[in-house]
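Supplied in structure tokens, the structure appears directly below.
For this depiction, one protein chain was excluded, whereas all remaining protein chains were kept in their positions.
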Amino acid sequence: MSEQPQTSRRGSPLPWVLSRILGWSPVTLLTGCSATHITFLDPQGPIAQAQRQHFWFVVAMTMIVVLPVIIQTPWILWRYRYGGKAPYRPHWDMSRWLDVMMWGVPVIVVAILAVVLWQQTHRLDPYRPLDSDKAPLQVQVVGFDWKWLFIYPEQGIATMGQLVLPADRPISFQLTSATVLQTFFIPALGGQIDAMNRMVTKLHLQANHTGRFAGKNMQYNGGGFHHQRFTVRVVDDRQFDDFIAHAHRQGQPLDRQRYEEVLVQQGDTADAARALGLTSYQRGEPIRFAPIPRDLFRGIVDDAPFESAVHNPAPHQQAAMHPVAYQALPPKQQTPPKPTLPQDKETSQ
Amino acid sequence: MTRTAMRHPGLNLGPAHADAEDTREEMIFGFWVFMMSDFVIFGLLFATYVVMLGGTAGGPGPHELFEMKSVFIETLILLTSSFTFGMASLALKYREDTKPLVIWLIVTLLLGVAFIAYELKDFHTMFGKGGVPSRSGFISAFFSLVPLHGLHVLAACIWLIALLGQIAVHGLDSFVKTGLLRLAILWHFLDIVWICIFSLVYLGGLT
Amino acid sequence: MSRRALSKKRELSDEEAKELVAERRGYVWGLLAALVLTLIPFGLVAYAEIEPLTLYGSIAACAIVQIVVHFRFFLHITLARNKREDLQLILFTLLILTIMGGGTLWILFNLYYRMMPGMIP
Partner (left out) sequence: MSGDLPDFIFGKLDWDTLPFWDALKDPTTFKIINAVISGGAGALVVLGALGVVILVTWLGKWKYLWSEWLTSPDHKKIGIMFIVIAIVMLARAVIEAVFMRAQQAVGLDGGFLSPEHFGEFFTTHGTIMIFFMAMPFLTGIINYVMPLQIGARDLSFPVMNQISLGLTAAGAAIVMISLVFTPFSTGGWSGYPPYTERAYNPGPGVDYWIWAVTLSTLSSTLTGINFAVTIYKKRAPGMKLFRMPLFTWTALTTAILMIFGMPPLTVATALLALDRYLDFHMFTSDLGGNMMNYVNLFWAFGHPEVYILILPPFGIFSEIFSTFSGKRIFGYPVLVVATICISILSFIVWLHHFFTMGQDAAVNAAFGIATMLIGIPTGVKVYDWMLTMYRGRVRLSVPMIYAIGFIMLFVLGGLTGIILATPSVDYQVHNSLFLIAHFHNMLIPGLLFGMLSATNFWFPKALGFRLEERWGRRAAYSWIVGFMLAFFPLYVLGVLGMPRRSLTFFEPAYLPWTLIAGFGALVILFAMLCLLIQLWVSIRDRHQNMMTAGDPWDGRSLEWSTSSPPPEYNFPVIPEVHSRDAYMSEKEQGKAHQVPDEFPDIVMPANSAMGVIIAVTGSAMAFGLTWYIWWLVILAGVVTLVAVIARGFVRKTTRVISSDEVRRTHLAWLECVRKTTPVDRSKEQSPENQGLPVPPVNGAVQ
């Protein structure tokens, strides 16, 4: 594979770096309170909020057992230094009472942590739908080398580079990968989950506010890995409808051919935009697709040919409604599948 | 069983073979530990095999590929070889002359070779039915587990031949004895692995 | 041991002679038991009309008993002994295998259930 032209920004970064540093106070550094929310320490949704709380709780609990070590070690060192006056008991090597303490306290700490861990793990299970009176928005996510495709099955559109979500409404993600393992992650909203070829994982998130959040892949998958980022734009309901309408109006049709010639090729979102002829594309902006094949997601998962470009949103018929990702797998195709990969790898070497 | 104190796993030769008892104890214990490590490898491959049972990808499954008759014959061959190796061990322990020992060993070797030959033939039939590892995850899992046992048998046979050679050159000295005791452990151990294979892979698959 | 010594039989003491008989009997019993324990599951799978779950159960039971038989009669691992290192080793191995094997099955079938039900056989 050839080099990534985008990464080769050369020239002196120094003056620019200094100007950046001077603008930051430690607090903003820690919370990353920039235009884009980048961390769960600055949570924008219920899941991330609970995770932040749990994080500090674990830190505090472990401090009970860790602080004594950090404080007392220097003290012991000083008091019992060679040549000091403190009592010296070279044969003293056990004490019932201390034994009880040093097993007991950690056991209690771990017991408390374990109880909370059990509850929180269940409560924050990514597969668990969120409680809400609004029906969740279905989003299907497909990971490619090195970009994400977001399919809105109920709306019959798809985007790349930007994920647009309505505020205050639960989102129900289904994820898969058209290539190697990758991990879908929007820190300010909640945890990450793996996306794997031929498999479907699920994730439930919700945003409390409108705003822009960072999203990314966390699992290394090759040279363009660091470019596999996207912006999450959370908007109110009206804007969301506008977005959908806009996509239907302006979207590029997505069919088998485009899928294979653009999406499946290695390259990041900007490369895809270039291949689609979107010359003025800016990173973080959406590439819109509409109409899209109805069984696009499922076709990708099964690596089965999907019907081309029928613009026909079929709400609530998606397999997402089933308790198990989807049950009725068609028999696996008999022929070995075409490699879904750019074959140019070998030849370009 | 034996009244002589056991000093190591497997057959103990007892005081009549006191030459190098101590090193033997270490050697055999060490080999035993190695076997256990090997056992873990097999255990994990078994687990993997079970996990891959669903990965037939529309290709042939156990019912299409496995044949009970040949497995049964293979089982009998291997079991008998374990017994003949036991007889060899007894000859080693109680007889001074090498002749019965060598005869039993050769019988064992022939059985081992027969087992391998039969297994190869079996694989050949499987290939004929489209059961090649590149066909599906399930068949891959099969071929990463069962032939590994076969390879072990092959290694054991080579070792046996080497030991026969050592007997020819050096006679029945303490090196050969230790070698035979270790090989015995390997041989019986392979039988145990085979029990797992025929029960889980073949019989389980054919049920 | 000189080469000449190899050509003659060893004189066995009474005790040794008894031991030889006992040990040989051990191997024969082992072989017989193993044969029976092989025949049962093969027979069941080939001829018996029982439901799969019972069948799996009996295959497993026979296999486990046969493994114990092999350990006992061929590998001479017994309970009554002053030195137990090898038995401990086997048990420890079994523990590790149970943990790793069992854990693997638990984890992967759970994953299958949640994301690729097609892999559950």
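A, B and C are the chain letters, set down in written order, and residue numbers restart from 1 in every chain.
Please note the rule applied: a contact is a pair of C-beta atoms (placed from the backbone, for glycine too) under 8 Å apart; a residue touches a chain by one contact, two chains touch by 3 or more.
Bear in mind the structure is a predicted one, so any value in this text is a computation, not a measurement.
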Contact set (omitted chain vs shown chains) is A, B, C
One chain is left out of this view; which of A:45, A:143, A:166 or A:190 touches it in the full complex? A:190
Residues of chain A in contact with the chain that isn't shown? 1, 3-4, 7-10, 13, 17, 20-21, 24, 28-30, 32, 34, 38-41, 48, 50-51, 54-55, 58-59, 62-63, 65-66, 69-70, 72-73, 76-77, 80-84, 86-95, 98-99, 102-103, 106-107, 110, 113-114, 117-118, 120-128, 179-181, 183, 185, 187, 190-194, 196-199, 201-202, 214, 216-226, 229, 303, 332, 336-337, 339, 341, 345-346, 349
Could you pull out which residues of chain B are in touch with the chain that's been left out? 25-27, 29-30, 33-34, 36-38, 40-41, 44-45, 48, 51-52, 54-57, 59, 133-138, 140-141, 143-144, 158, 162-163, 165-166, 169-170, 173, 175, 179
Since one chain has been left out of the picture, which residues of chain C touch it in the full complex? 85, 92-93, 96, 99-100, 103-104, 106-108, 110-111, 114-116, 119
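Going forward, only the chains that are shown with their structure count from here on.
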Between chain B and chain C, tell me the centre distance in angstrom, where each centre is the average of that chain's C-alpha atoms. 12
For chain C, residues contacting two or more additional chains: 118
Multi-partner residues of chain A (at least 2 other chains): 332
Chain C contacts chain B in the complex at 1, 3, 5-10, 12, 15-16, 19-20, 22-24, 26-27, 30-31, 34-35, 38, 41-42, 45-46, 52, 55-56, 59-60, 62-63, 66-67, 70-71, 74-78, 81-83, 85-86, 89-90, 92-93, 96-97, 100-101, 104-105, 108-109, 112, 118-121
Residue numbers on chain C that touch chain A, as the complex places them: 113-118
Going by the contact rule set out above, which residues of chain B touch chain C in the complex? 1-12, 14, 16, 19, 29, 32-33, 36, 39-40, 43-44, 46-48, 50-51, 53-55, 68, 72, 75-76, 79-80, 82-83, 86-87, 90, 93-98, 171-173, 185, 188-189, 191-192, 195-196, 198-200, 203-204, 206-207
